[in-house]
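A protein chain is absent from this complex, but the other protein chains hold their places.
On to subunit A.
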Amino acid sequence: MLQATNLTKKYGDFTALNGLNLSINSGDIFCLLGANGAGKSTTINLFLNFIEPSGGQATINSMDVKQYPKETKQLLSYIPENLMLYPNLTGLENLDFFCGLGGKRYSKEQLEELLAQSGLQPDFIHQRVSSYSKGMRQKVGIALARARGAGVLLLDEPTSGLDPKASNEFSELLLDMKEKGVATLMATHDLFRAKDTGTHIGIMKEGVLIEQFKSEDVSFQDLEKLYLKHMHN
């Protein structure tokens, strides 16, 4: 579903991403690990067509994101590190608005159901987002992904800054979407969450994917050692 072929991004002499080859299938959660500046967010931004590649190709369902920007975006949902919604709209109004942009129309009851399924407390559904915590906003993001019926989920450090409970709830929602066949690419610093939630793990350094493996093939301790080894080299 998600494929990067020799994907490269350069800013002048600086190479942010160097010849990335990656394939993520339906029901996979691919966690990209790496220090700041390793190229994780650049990869996600290339799949979103927010930046243009200097070389190679990013495809979603075999469609080049550069050639088919609108069509490929209809297939994906994106949750950034700090999902910002419109503070003067309620959670329900935000969800209704973003669903409408994707061409999906839901009744008020259906939207309430989607938000409740994503773990948002009923009391907050009709409150303005200005009173939401980061975790609550991320839940609206998950509700949006569900509502859009997205087959691809792009997550840029979505659990960063969340408390352990909220982070755990978020992971459960990801696993639920995995069961529904969603292909997920998640950039994260959180080794524990990557091991716990991901089906595949990749380690990036200085724009290169230096290691990738199935998460079931390594223990958490081995993952930590491997990660630290690459970071210190």
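Going forward, contacts are C-beta pairs under 8 Å (C-beta built on N, C-alpha and C of every residue); 3 or more make two chains touch, one makes a residue touch a chain; residues count from 1.
FYI, contacts and distances are computed from a predicted model.
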Name of the absent chain as recorded in UniProt (options "Aspartyl/glutamyl-tRNA(Asn/Gln) amidotransferase subunit B", "Phosphoenolpyruvate-protein phosphotransferase", "NADH-quinone oxidoreductase subunit J" or "ABC-2 type transport system permease protein"): "ABC-2 type transport system permease protein"
Sole residue of A:Ala35, A:Met63, A:Leu89 or A:Ala116 that reaches the chain not shown, by the stated touch rule: A:Leu89
Which of A:Ile51, A:Ala116 or A:Leu175 contacts the chain that the document leaves out: A:Ile51
Given A:Ala38, A:Ala58 or A:Leu76, the one touching the chain that is not displayed: A:Leu76
Those residues of subunit A which, in the complete complex, touch the missing chain: 9, 11, 45, 48, 50-52, 69-71, 73-74, 76-78, 80, 82-89, 93, 97-98, 100-103, 154
